[in-house]
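Can you keep this structure in mind? I'll have questions shortly.
The other protein chains are all here in position, but one chain of the complex has been omitted.
Every chain is named by a letter (A and B) in the order it is written, and numbering of its residues begins at 1.
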Amino acid sequence: MNRFGLITHTAPIVHLITLIVLAALLMAGLAGTEFALSRYLANAIGQLAAFAVLAISLDLIWGYLGILSLGHGLFFALGGYLMAMYLLKHSFEITGTVPDFLQFMGWKEFPFYWDGFEFFPYALAAAVVMTTLISGLFGYVSFRSRVGGVYFAIITQALVYVAMLLMFRNDTGFGGNNGMTGFTVLFGWPMGTSGMITALAVASLLVLAGVLAGCNGLVKSRFGALMLATRDDETRLRTMGYETLRLKLIVWCLSALIAMLAGMLYVPQVGIINPRVLSPELSLEIAVWVAIGGRGHLVGAVIGALLVNAVKFWLSFAAPEIWPFILSGLIVLVVLVFPNGLMDLAKFKLVRPMGPKRLASDMGEARP
Amino acid sequence: MNLTRLTAVLAGLLAALLLAPSARAQALDRAGLIANLCGNASAMGEAASVLTGLAMSGDAADRAFAVPLARAVIDRKLACDDAGAVLTENGLDAVTRQPRAAAGEPLTPVLSLKNRATYEQVDAALALRAAPEASQRAAALKTLERRPALIPEGLLEAAAAAEPDAGLKGEIETLAQTAALTAADPAARIRALARIADNPSRRALTQVSALTADPAYAASPEFRAAVDDATVRIGRGIAVGDVLATAYNGLSFASILFMAAIGLAIIFGLMGVINLAQGELIMIGAYVTWLVQQGLRVVAPSLLDWYLVLAIPVAFFVTAAIGIALEASLLRHLYKRPLMSLLATWAVSLFLMNLVRVVFGTQNLQFETPFYVTGGVPVIGDFIFTWNRMFAILFAVVTLALTWGLVRRTPFGLNIRAVTQNRDMAACIGIPTRRVDMMAFGLGSGLAGLAGLALSPIYSVNPQMGQNFIIDAFMVVVLGGVGTIAGTVVAALGIGQINVLIEPLWGAVAAKVIVLLMIIAFLQWRPEGLFAVKGRRK
């Protein structure tokens, strides 16, 4: 218990962070030995870790601030695209590989706005600046006019949809509908080797652990209490002297930056980025991971993302056509029977849908 | 119009030469025609003018009779004997078209060099008017195109008027104008210019402006004046047509948007729930329409053309039933958790889309095009008043009127409005709010089904189609404000028109981007939408 009197669930999250770090160290240690994971498995773990980071970014604003974004794929894609730009430019510098999209468009050289992307720090800075600018501007105009709830959710959905249409155009210089692929070098090292795959997975796990620890620190602080207060009754908090616009904007931008980070981790591991990451479906799916794991619990978000995506990976081989049915069934189950997702299951707390008592975590959703 | 055409016909040099007065007024002397075909060069010339007359204005039966004749002569498949002649291609008598063999030693008429060209032209003219296949008519047009000066004045206009194929019709019209404009007589050309300017189009403008390079443009001040005048008139006509076409397309797009959004808006106003499955209900409405069409094909083929009308109640009630089931089983438990209801309705959307994909496949459905949504009336310039768009507009107007009447003039509508404004108070005065929710959800879903029906003649129908409308429909609801019919109408009209205005300038994607940015900017000014009711915090 800290000095704000929050009843903290330190145990599970500390365990989870420890587990992730141990897994990372184990993977790093076993690399090159006969006990090393297969390339496929190592790659899958790395991708899952990136998705878990993405889930945390959404849980931060939905679970703790009560703002549902159905367009978080936008920031994920932003990080992914800028990372892909770095990879392509870097590969071109080192190996002279000409990116596919230049060939598709019949262009002789990179458009001017690709200048400087061969330097990773520049690409990273560009990603941070652009994510902050876009999320900041959108967040400011939305929160300033007090757009929230369902309105905010569907406007973010429209935003990601429009971004997808934009990126599907081939004349933008970002690869159009084919996207960007053919990355050959990362930080001067060839991609696609077992070592690189393991290194990326380990890095993703460590970033996940770091993000988890950082977010845990944030939500357990006084600032975190204010986030929950904003979620539960924003007007109330405002009439106590707090500028909730600033608070929401800070958390919203932070969440966007974490989603961006997830995108930057994801792209080198799948080796491609295309406008489909901007589809409304992906953004909705992120919300489903969080809902299944349990909103307002960082551990839940991570476990939700890992579980849902692990099942999805597995089914994409076994029976891809039944995945949408399983997903929709899972959503209905979570929505009707386990409003707090796996967190309910963990406590064996089955809640009748029409139960007279509402759960505390339902509170963030005042009717519009 | 008819008078000018008649004058032109009478004055035309070629027409005077080829148009035998007898061929127009009297019934066709079939035996005499065949006799002429078997006769000498001048008799064959006479027969050619009779055939040309048939191509232009004779009755359909005579024209059908004449179709094989010119070809038979050209290909030397006409065997003349004492009893007349036999078409050797299929062994039929040329006059009676009964099977018989040629008697004695039949003669095959040989075309003179001059007559050969005439017969090629006559054959093409007949084929253009009477051949059953569009491809045959198109080939005939190609033949005519080679010698535009030989085309009888008026033939192409008549052919264009009767042509069912829209593409071919356009080509015929182009050739008609070319033919008239390249005529030898300057007076005929000036008349042609005036005629062209009466029906302005981009094609006409290209043709007319090309005449500024014609020697006559420099030589004859009258011709120059006629060309300049025609250019201005066509330009004006095109401008008017473009404005009308944009407004009309905007209106039809707005109608579809309205249909897609009205159900969403009613449900959102009542329960604060955005139904993400609305797009799939639209899709199901279109699929039900298709099923009705397929059913009619089997049960009552004579009614097939009316499937769009007969499907109206079916589409409405099927989607309404799905909506009611959805409400009763799922959304009922989520009214206090609107964000979760977003996910729940998305799950339904995912389920329905994939179910349809499994059952029907992913390909576009084929719809019959009933006569009442076929073609359109060219109004001015490039603006065609198309019936399929008109169908969507009328459908939306009727839906609007009925919905408005239902919400404003019936007890059920009164209940909906009461619960929308104050749920708790409505419950206190004995309105069964749960029942109202369920029925209203059914209404909103049924309206989505009708939207699917209305857009099936215009857009392609497949399992993913709902996704194309849902986001635009969201924007209409956000812009219009919560649960107001008037707001939905105004927002749909606004977004529809802005979309079609921007699209030609910067493309469809830019239109969507700009509409979204405008809505976000608009929300700065009125966060509750256009028609929100203000009140104090509850």
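As a working rule, contacts are C-beta pairs under 8 Å (C-beta built on N, C-alpha and C of every residue); 3 or more make two chains touch, one makes a residue touch a chain.
The criterion applied here is as follows: contacts and distances are computed from a predicted model.
A.B. asks: UniProt name of the unshown chain, from "Transmembrane protein", "Sarcosine oxidase subunit gamma", "ATP synthase subunit b" or "Urea transport system ATP-binding protein"?
C.D. replies: Its record in UniProt gives the absent chain the protein name "Urea transport system ATP-binding protein".
A.B. asks: Among A:L26, A:V141, A:A225 or A:I272, choose the residue that contacts the chain missing from this document, as touch is defined above.
C.D. replies: A:A225
A.B. asks: In the whole complex, what residues of chain A lie against the chain that is missing from view?
C.D. replies: On the chain A side, contact with the omitted chain comes from 1, 3-7, 222-223, 225-226, 228-229, 231-233, 235-244, 246-247, 296, 360-361, 363.
Note that in this section only the chains that are shown with their structure count from here on.
A.B. asks: At what distance in angstrom does the C-alpha mean of chain B lie from that of chain A?
C.D. replies: 47
A.B. asks: Touching chain B in the complex: which residues of chain A?
C.D. replies: 62, 68, 70, 138, 141-142, 144-147, 149-151, 153-155, 157-159, 161-162, 165-166, 168-169, 235, 280, 284, 287-288, 291, 321, 324-325, 327-329, 331-332, 334-336, 339, 353-354, 358, 362, 364-365, 367-368
A.B. asks: Can you name the residues of chain B that touch chain A in the complex?
C.D. replies: So the residues of chain B in touch with chain A come to 268, 272-274, 276, 330, 333-344, 346-348, 350-351, 353-354, 358, 467, 471, 474-475, 477-478, 482, 508-509, 512-513, 516, 519-521, 523-524, 527, 537.
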